[in-house]
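The other protein chains are all here in position, but one chain of the complex has been omitted.
Lettered A, B and C in written order, each chain numbered from 1.
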Amino acid sequence: MYFASDNAAGIAPAILDAIAKANDGYALGYGNDDWTRRVEHRFAEMFEREVAVFLVPAGTVANALALAHVTPPWGAVLCHKDAHIATDECGAPEFFGGGIKLVGLPGTAGKISPETLRSALDQGEWGGPHHVTPAALSLSQATESGTIYRASEIKELSDIAHAHRLAVHIDGARLGNALARMNVSPAEATWKAGVDLLSFGATKGGAMGAEAIVFFDPARGAHMADRRKRGGALLSKHRFIAAQLEAFLAGGLWLKLARHANDMADRLAAGLSAAGCAPVWPVEANEVFAPIPRDTDKRLKAAGAAFYEWPPLGLSLPEDRTLIRLVTSFQTMPADVDKFLATLRG
Amino acid sequence: MYFASDNAAGIAPAILDAIAKANDGYALGYGNDDWTRRVEHRFAEMFEREVAVFLVPAGTVANALALAHVTPPWGAVLCHKDAHIATDECGAPEFFGGGIKLVGLPGTAGKISPETLRSALDQGEWGGPHHVTPAALSLSQATESGTIYRASEIKELSDIAHAHRLAVHIDGARLGNALARMNVSPAEATWKAGVDLLSFGATKGGAMGAEAIVFFDPARGAHMADRRKRGGALLSKHRFIAAQLEAFLAGGLWLKLARHANDMADRLAAGLSAAGCAPVWPVEANEVFAPIPRDTDKRLKAAGAAFYEWPPLGLSLPEDRTLIRLVTSFQTMPADVDKFLATLRG
Amino acid sequence: MYFASDNAAGIAPAILDAIAKANDGYALGYGNDDWTRRVEHRFAEMFEREVAVFLVPAGTVANALALAHVTPPWGAVLCHKDAHIATDECGAPEFFGGGIKLVGLPGTAGKISPETLRSALDQGEWGGPHHVTPAALSLSQATESGTIYRASEIKELSDIAHAHRLAVHIDGARLGNALARMNVSPAEATWKAGVDLLSFGATKGGAMGAEAIVFFDPARGAHMADRRKRGGALLSKHRFIAAQLEAFLAGGLWLKLARHANDMADRLAAGLSAAGCAPVWPVEANEVFAPIPRDTDKRLKAAGAAFYEWPPLGLSLPEDRTLIRLVTSFQTMPADVDKFLATLRG
Partner (left out) sequence: MYFASDNAAGIAPAILDAIAKANDGYALGYGNDDWTRRVEHRFAEMFEREVAVFLVPAGTVANALALAHVTPPWGAVLCHKDAHIATDECGAPEFFGGGIKLVGLPGTAGKISPETLRSALDQGEWGGPHHVTPAALSLSQATESGTIYRASEIKELSDIAHAHRLAVHIDGARLGNALARMNVSPAEATWKAGVDLLSFGATKGGAMGAEAIVFFDPARGAHMADRRKRGGALLSKHRFIAAQLEAFLAGGLWLKLARHANDMADRLAAGLSAAGCAPVWPVEANEVFAPIPRDTDKRLKAAGAAFYEWPPLGLSLPEDRTLIRLVTSFQTMPADVDKFLATLRG
C-alpha cells in the first residue's frame, strides 16, 4: 500500500535490462555514443519533427536549465503558484537563471486559465528597467493536482503567451500520464499546441534517473550543451542515461507504464468515491487527492499504508476530514489498491 | 585497445548487480532510504571519523558544489593551472560559486609545489575590497598528469593553506588510483593530512554515475543539502546512487579496481619505455603520457587504438614526436595492452 | 505642481554646498578619507551604538546588497507583495543574492500584519532540501502606500521573525519621513525594535545620490566591503558621497527636510478630503493616494500637474474615479499644493 510518491518506485524491468545491455565494451563519454544518437533520432520520430534533445539525470535540473535558456536574467517565468518549479525545487530555476523571478498564478485544480494568464500579462506591471519582463510560461503536465491540460487548452494558453512574446515550456515530469489519458499524439500535445520546449520526464515513469530537455525549434537549443555542462548535469557515462530513455520510448513503453499507473489511480478514485471520499479534483493522471475522515487516516497508516497529507490549497474541508494525496506508479499492484480501499472502508 | 578515457569504460559487474538488487519494492526518494544510510555509515567507517556525505551523479557537479560551499562569492580557489576544474568543467565552479575566481598555479607534472603555493599566497595581491580573497586550495588526486601527491606533500600544502585560512579540497575523481599506489589509509591521505573536503569519485573507477562530496568536519557541510537540491544534483530515486557507492566501497572493491587500472598503466609504461617512448611524467595512477613518433601514432590509430594526443604543457618534444595520453580502467585487458605495445613496436 | 516622485526633486542646497566644499585638494579613494570616517562616526552617534556603515550611490543596490548579505542563495526574503524590492527593482535582490526568492505577503495599506507573518512562517512549506528557507524579513519604512510602522509594530514583527531565525531588514528609502512623523529616536525605530540592518535612504530625502547600508551588529557586516566592490557599488571619489550624507545628517537636516515633505502631504490630504477625495490610506509620510473623479484627473493634468495614476491594489473604487499618487518632497512649495487643490476644486 505504497502511495507516497511515484519516485519511490523502482526501475521498470525493461529499463534495467537496457542498462545492463548497454554495459558492453567501451563507448565515448558525454553523449558521443550510439545510444544517444539513437534516442535523439527516436525523439524526433516520436514528435514528428526535428528536435534538439539534451539528457540530464533529474527533473529539477531539466526544468532549471530549460527555463534559464529561454529567460534572460531580468526575465520572469509565469507558472501556477503551486507548480513544482515554484515550490519544490529550492530555487533551482532562480539559481540557474541568474536570479530570474518566478511569478505564481492562481488557478483551480492546479491549472492556469486563459483569463488568469491574459489578465496577468495585460494588467501586471512588466518591463524594464524597473520591472521584470515575462519571458516564459511554464505549464505542468500533468499538474501538481493530478489534472491535465487538453491540447486545445495548451493551444489557447500558448497563443496568449506567444502574443506577449513568451516561450512556452512544459514541465512534463508526468507527461506520460497526461498523454495516456488523452487521445492525442505527443506532437499534438506539445509543439502543435504551441509548446516551445519540454522537460520530458522518465524517472517518475519508470527510469532510474533520466530526463530530456526537448527544444522543438532546434536552433533555440544552441549552446544548451554548454549550459548543461557548466550546470553540472552532463553525465560522463552518457550511454546509460540514453539507454534508459531508449527503452522507455521503445514500443511506447512509457505510455503503457503510465496507463497502468493511471488505471490504478482510477481504481483508487472509484473506491474512494464509493466510500464517500470522492476526490476533490478530477483524477486525470496518477494522483488522487481525497478528503478522508481523520480516524480513517489513522487506520490506514496503522495498517501500513504510505501516503502524505496535503495542504488543501484553498479548498475548505469539513473539520473532521484531512486531504491526502495518493500517487500510483507503474509498479502499483491492483491488490495493493484493493487492500487500501478495504482498509479505508474499515 | 581502448585508452581514450576511463569514463569510456562501462559499469563494474558488482556495481551493476547492486543496482539490480536495489530494485526491489519501494523506497522513499531523495536519500531517505536504507542504502543511503548504510553508505554514509560506510564512509565514516572508512575514513575513521564522523563525516557528512552528499551523493551526486557526476564529478563536475561534485567539485562545483564543494568549492562553492567553502568559497564566498568574492573568493578565489587556487588550483593547478591544468586542473580539471580550471580547464574542463566549462566554468561550473565559477557558476555554482556565484562568480568566484579560479587561480591557476604552474607546476611540473600536474603538481603544485609548496614554494609555488607559498609564493602565490604571500606575494599575490589579495583581499578586499579590490582583490579576491583566496578561500580554497583544490588539489587533484591523482593529477591530470597521472601523478599523485604523497600524504606528506598534502600535509605540507595543507599547512600553508590553513595558515592563510584556506580550506583544502581534493578533486578525487581518481582518488582510488592514487590510494592504490600508496601504502596509506584513506584517512591518512585526506583529513589526517589536512584535507577539509573531498570530491570522492566512483564513476571513473567503475560506477555508472556516482560521486560523493565528503566533509571531514560535518558542521562544514551544513546546508549542502539545500545547495545540492537547488544545484539540480539531488536524485529522486536516490537508492540507486547509494547502491552504486555501497558496492564500490564494499570489501575495498574500489581499490581493487583501481589497482588493476594502475597495473595496466604500469604495463603500458614499461612497454613504452622499452620501445624508446618513456613516459614524460611518473606513472603513478592510471594515465600514461608518452612521446611517440608521429608515424607510430598513425600506425596505432590505423590499427584501431583509441587514445588522445595531448598538449605537451610546457615540455619540449622532438619535432617528430607527439605526446599521447593513454588511460586505463578497471576494464582494460592485459591482452589489449600487449596488442597496443606490439603495434607500437611495429 | 510636481507630485510625480520625490526623486524628481533636486539636491537640497546644504548638500550641494557640502559637495562643493569637499572639492578641495586630494583625498584617497574608496572611502579612505576623512569625510567617510566622520560620517561613520555620525551614524554611530545617531543610532547610539557601534554600527558598520557602507555607502552606495543608489537605493536598489543598497537593498540588494543588504539582503544578499543576510540571505543564503537557497533562502527567501519575506516582504510585502507590493514592496519596492519585489516590484520595482527588476530582480536586483534575486541577482545579488545568487537566485534568492522574494516571497510577497498581502497586507492592508502596504503593511504586513503580525498574523500574516506568523501564518506565513508557521504554515508555509519551508526548508531544505526541497523548499527555500526564510532568511530575512524586509519592511518598507515608510511603505509603498505612504503608511508607517510604529516602533511597537516593528518590535512585534521582529520578535516573530527572530523566533524563526530571520534577520530583519528595513528598506528606509523614506525612513526620514517615517521618523519625522513619530516621536521616537532613530535607535528606537530600528535596532531597539529588533531591526538588524537598514538601507538608509538619503536620495529621495534630498541628496544627489547617496544611501547607506547600516548593520546594527557590526560583525554581521563583515565582508560587505568585498560584496559592495564586486557588486559595482563602491565609488572611487568616495568623499563626495560621504559629504552628502554628512550634510544630510548634520543638525538633523534629514528630519527637517522630511518633516517639510510630510507637511506638504498633510496639506494635500486635508484639501483632498475637503473636496470629497479623502485619501484611501492613512497619510503618514510624504505620499498621498487619493481617488479622484476621472474628469478632475484630466483637468489637473491639463493644468500641468504631474503625478501618476496608481493601481488600486485590491481596493474597489467607484467606476468614475481613478486612484492617483501624489508624492511631496523637501522641494515642494505650499503654493504648489494650494494651486493643485484649487485646480482640483475646479
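FYI, contacts are C-beta pairs under 8 Å (C-beta built on N, C-alpha and C of every residue); 3 or more make two chains touch, one makes a residue touch a chain.
Treat the numbers as computed from the prediction; the structure is a model and nothing was measured.
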{"item": "Left-out chain, listing which of the shown chains it touches", "value": "A, B, C"}
{"item": "Touching residue (missing chain; options C:Gly25, C:Gly251 or C:Pro318)", "value": "C:Gly25"}
{"item": "Residue touching the undisplayed chain, where the options are A:Thr133, A:Ser158 or A:Asn177", "value": "A:Thr133"}
{"item": "Which of A:Gly99, A:Gly176 or A:Gly271 contacts the chain that the document leaves out", "value": "A:Gly99"}
{"item": "Chain not shown: contacting residue from A:Ala92, A:Leu157, A:Ala193 or A:Leu234", "value": "A:Leu234"}
{"item": "Chain A residues that touch the omitted chain in the full complex", "value": "30, 72-74, 98-99, 128-130, 133, 223, 225-230, 234"}
{"item": "Hidden partner chain, residues of chain B it touches", "value": "73-74, 76, 87-91, 94-102, 125, 128-132, 311"}
{"item": "For chain C, residues in touch with the removed chain", "value": "2, 4-5, 7-11, 16, 19-20, 22-30, 56-61, 64-65, 89-92, 95-96, 203-204, 208-209, 226, 229-237, 240-241, 306, 331"}
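The working rule: only the chains that are shown with their structure count from here on.
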{"item": "Chain at the geometric heart of the assembly (C-alpha centres)", "value": "A"}
{"item": "Gap in Å, rounded to a whole number, between the CA centres of chain C and chain A", "value": "41"}
{"item": "Chain centre separation in whole Å, for chain C relative to chain B (CA means)", "value": "50"}
{"item": "Centre distance in Å when chain A and chain B are each reduced to the mean of their C-alpha atoms", "value": "34"}
{"item": "Sequence positions of chain B contacting 2 or more other chains", "value": "30, 226, 229-230, 234"}
